[in-house]
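Left out: one protein chain. Kept in place: all the others.
Right after this comes chain A.
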Amino acid sequence: MRFTLRVWRQDNQFDKGRLVMYVVDDISPDMSFLEMLDVLNERLISEGEEPVAFDHDCREGICGMCGLMINGNAHGPDKLTTTCQLHMRSFDPNEPITIEPWRARPFPVIKDLVVDRSAFDRIIESGGYISAPTGSAPDAHAVPVPKDDADNAFEAAACIGCGACVAACPNGSGMLFTAAKTTHLGLLPQGQPERYSRALDMVGTHDDLGFGGCTNSGECTAVCPKGIPLEAIGRLNRDVLKAATRSPAKR
């Protein structure tokens, strides 16, 4: 198959950037989207043009490193699929494919399709953990956890931190990411002691970093490759509200 691509090229953070048209040949339907970009890059190198920079690593949908806006959809047309797990059988060769980086204020473009998502790390650092120093743990069976709670916590913990939720949100909000973590930890008995301070601290950091507010448009959950439910944001909001009504000493 032959595809026409319009790819965002930007030399560095300060460059204005532009869409550049390329045609790629000999694409098989079994190729992954990133393998199609590999084919393009091999050709660009042979023609003396710098290859397109894009982030990727595990190529099995779990590390969260890849992430492209494909025809305006975060991670492309397939539901519950990261860019690396997307295959060319999902595309019509007659339609051009536009490939852009995530666009959000807290995610500046580094080069071409590569963005800086370190703001997500800052959110986790501000409270997305349980304080359990190594060696201090009681036996794993000391506290039983109801299976439903464990399963729901797992569902939220499946977030890969790719940033699609932010890229898809009209407000550039990172609430689904933040809520996935507070939900994961807040549903487990081990996460209770820091539950409310965690919610307040993480949301505070989220706002300080320039992410937008959540208006429940639901675009985030629609593109989330791991299917993190919007309900997580509801849980986070309840925790923040509860935290706000508590006296500071009890947070």
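Criterion: a contact is a pair of C-beta atoms (placed from the backbone, for glycine too) under 8 Å apart; a residue touches a chain by one contact, two chains touch by 3 or more; residues count from 1.
By definition in this document, contacts and distances are computed from a predicted model.
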Quick one: the chain not pictured, UniProt calls it what, "Succinate dehydrogenase flavoprotein subunit", "ABC transporter permease", "SGNH/GDSL hydrolase family protein" or "ABC-2 type transport system ATP-binding protein"?
"Succinate dehydrogenase flavoprotein subunit"
Given A:Thr81, A:Ser197 or A:Ser217, the one touching the chain that is not displayed:
A:Thr81
At which residues does chain A meet the chain that is not included here?
12, 28, 30-32, 34-35, 38-39, 41-42, 45-46, 48-51, 53, 55-65, 78, 80-81, 85-87, 89, 110-111, 114, 116-118, 120-121, 124-141, 144-147, 150-151, 153-154, 157-158, 160-161, 184-185, 188, 190-191
